[in-house]
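A protein chain is absent from this complex, but the other protein chains hold their places.
Labels for the chains are A and B, by order of writing; each one numbers its residues from 1.
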Amino acid sequence: RSGEMAKLTQLIDNEVFRAYATYTTIVLLKMMLMSLITAYFRITRKAFVNPEDTASFCKGENAKKYLRTDPDVERVRRGHLNDLENIVPFLGIGLLYALSGPELYTALLHFRIFAGARITHTFAYLIPLPQPSRGLSWAAGYAVTISMAYKVLKTALYL
Amino acid sequence: RSGEMAKLTQLIDNEVFRAYATYTTIVLLKMMLMSLITAYFRITRKAFVNPEDTASFCKGENAKKYLRTDPDVERVRRGHLNDLENIVPFLGIGLLYALSGPELYTALLHFRIFAGARITHTFAYLIPLPQPSRGLSWAAGYAVTISMAYKVLKTALYL
Partner (left out) sequence: RSGEMAKLTQLIDNEVFRAYATYTTIVLLKMMLMSLITAYFRITRKAFVNPEDTASFCKGENAKKYLRTDPDVERVRRGHLNDLENIVPFLGIGLLYALSGPELYTALLHFRIFAGARITHTFAYLIPLPQPSRGLSWAAGYAVTISMAYKVLKTALYL
């Protein structure tokens, strides 16, 4: 048992893998934060989508007026979906990239740009900042993911 | 070749990793089930979104009346999206957590609560059960994921 455990721990001891673990956890926690922001806006704007969600504070016909969309809620939800669309590729391609033996310096550069880009993207979406703030931060994360995918395919290609 | 294979098999022989593999597969299969439930409601409620989907059973102008939204279909779709938003973080953070060397007992506790919470969440959403059933089951899965993220960052932090 302890031999196996040591082997697994070696993976998490590798610096590139630790960097991947750190930045992946950060961007996934950031994505999870979108759920809380959505809930905050749904409650403060009183804009719900499920009838059972309004039943706690309002009974009868009156509750129906809270079953509506709100621009702020919808904005957070779009940011959340954009996170899913971009963080899922990072999760998969980033793991394979971390296992493909990149230089630590290069790997850190990729991970830091991605995490910075997604955090910037969230601020640009929620404040909102004028374009091209959101567009550029999206593009930075996208480009870094493509760069990692290129390294993975160059190292591991097996069709 | 067989030396490498043994090394890989050792990963899947580790009990924490096997538990992660089991519970991840269960929650991903549960998420995939949402596609079938959506298809079931689209067909029984005759509520489609793509014109080519109605062409098989209905021709011409008459087909347009089946291009509509249905409350039951939309409810399943919201449950499906909520799965994506919560199971993707579990997939990534759970993998890193399993590699960070947790106690088997603690790891099993995390994985079981998460899987139980997501299955309860699905029932709470689809029946639907009165709140706070859905809210609490969502929060349980969320809290467990945060707890695993804390362990990952404590073990592997490399910024």
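Convention: a contact is a pair of C-beta atoms (placed from the backbone, for glycine too) under 8 Å apart; a residue touches a chain by one contact, two chains touch by 3 or more.
Computed from a predicted model, the values in this text were never measured in an experiment.
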*Touching the absent chain when the full complex is considered, from B:Val49, B:Ile127 or B:Leu159*: B:Val49
*State which residues belonging to chain A touch the missing partner chain.*
7, 10-11, 13-17, 75, 78, 81, 84-86, 88-89, 91-93, 95-96, 99-101, 128-132, 134, 142, 145-146, 149, 152-153, 155-159
*State which residues belonging to chain B touch the missing partner chain.*
1, 4-5, 7-9, 11-12, 15, 17-19, 21-22, 24-25, 28-29, 31-32, 34-35, 49-50, 52-53, 55-56, 80-81, 84, 87-88, 91, 95
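The working rule: only the chains that are shown with their structure count from here on.
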*asked:* Taking the mean of the CA coordinates per chain, how far is chain A from chain B in Å?
replied: 16
